[in-house]
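For this view, one protein chain was removed and the others were kept in their places.
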């Protein structure tokens, strides 16, 4: 049989251009992201292959309040920061953060490209904290509300 | 740093014994399953490394009505059946089934062990159809209700 | 101002014809139902005004596994059966059943029409048990699967 809409062949993934993204809060967080889940029609699980060059970070240090996310290292080496501690990670390691747990980010401290299979829930809404920037992002569908912690008040 | 509760090192995954499982509807569907998502505390995304020996099937041919699931082939070769059609799959291929789409199953038609990263939503409830057995499974939390299609009626 | 799409005036409710419904498992469960929630566009909460004539039942004795439901008695008197016990109910009483609690049904044991404001979650799926009929209904969107308890098996 020729291909199916539910299959994304390895060669097709290789040929995807990917999105070159720099995190809006961190100019050193530069990566190429290939979102493979939407190619086969998935709506509630996001699966991405993320390529981080040596010296770059995967994202701004953050945590999610609602969405679980996890990482399977496909190749390369790096350093995973959890809270304010660092851990060496490499090929075949699996990392997961339940909702509302520790802030985290990955730096490619190796010499080769770090390739990560990034998996996450895709909920209608989520809140993310960026503790190093003291900012909170409230996401609701495609609406993004970024607020400085100092401007948030509990009215009660 | 020593290890974190959020990291499952490659060596730890290798040392996991895994669950040897045979599908309740298909004696040829035999596999070893290592559930890595719960090891790091994830509750809403299931991530498993599944090992299928040559000649064996991954599961009984089925579809889910609610849970999305997808597969990233870590190594080996096989045949993916979708509906009544067959497709060759191999290392680096990504396969995903949105909810309520086609029935599917994988057979290891290669000579090496087929190793699959299996990812799925973990919803409170789901319905699965097994079209070759004409059975439907209603899952609700940990309650499993299996019913023959011929015993299902629409009362309206 | 003239009327708004978000308001259903008392007079408009009175003029609604309502659906005359007999429960598919119980010929004595006859009622008129006016679904007022959808008139103003609500999708996730169902609100109905239900009219039960003297001697009739509101519904077949049942419980829901997922959807919460509750009742506010607008006028009249009746008997609420919970499990195998009976309770007198009347105007101004509030009754609610969390998911997966007791089976229940209401009989108009008074002389006037019993008028009930019925409120319930509207989830994508639900399971209901009818213990007097030994049947289970699996509802998924608009698909209804009714099964006799004796035809349900746990395959594990």
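Lettered A, B and C in written order, each chain numbered from 1.
By our rule, a contact is a pair of C-beta atoms (placed from the backbone, for glycine too) under 8 Å apart; a residue touches a chain by one contact, two chains touch by 3 or more.
Values in this document were obtained by computation on a predicted structure and should not be read as measured data.
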Touch partners, limited to displayed chains, of the chain removed from view: A, C
Chain not shown, touching residues in chain A: 24-25, 65-66, 124-125, 127, 136-138, 140, 143-148, 151-156
Absent chain, residues of chain C that touch it: 1, 3-4, 6-10, 13, 36-37, 39-45, 47, 68, 70, 72, 80, 82, 85-87, 89-99, 101-102, 104, 117, 119-121
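The working rule: only the chains that are shown with their structure count from here on.
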Lowest number of touching-chain links that must be crossed from chain A to chain C: 2
Interface residue overlap between copies chain A and chain B, same or different (over half shared): same
Distance between the centres, which are taken as Cα means, of chain C and chain B, whole angstrom: 38
For chain A paired with chain B, centre-to-centre distance based on mean C-alpha positions, whole Å: 24
Sites on chain C at which at least two other chains make contact: none
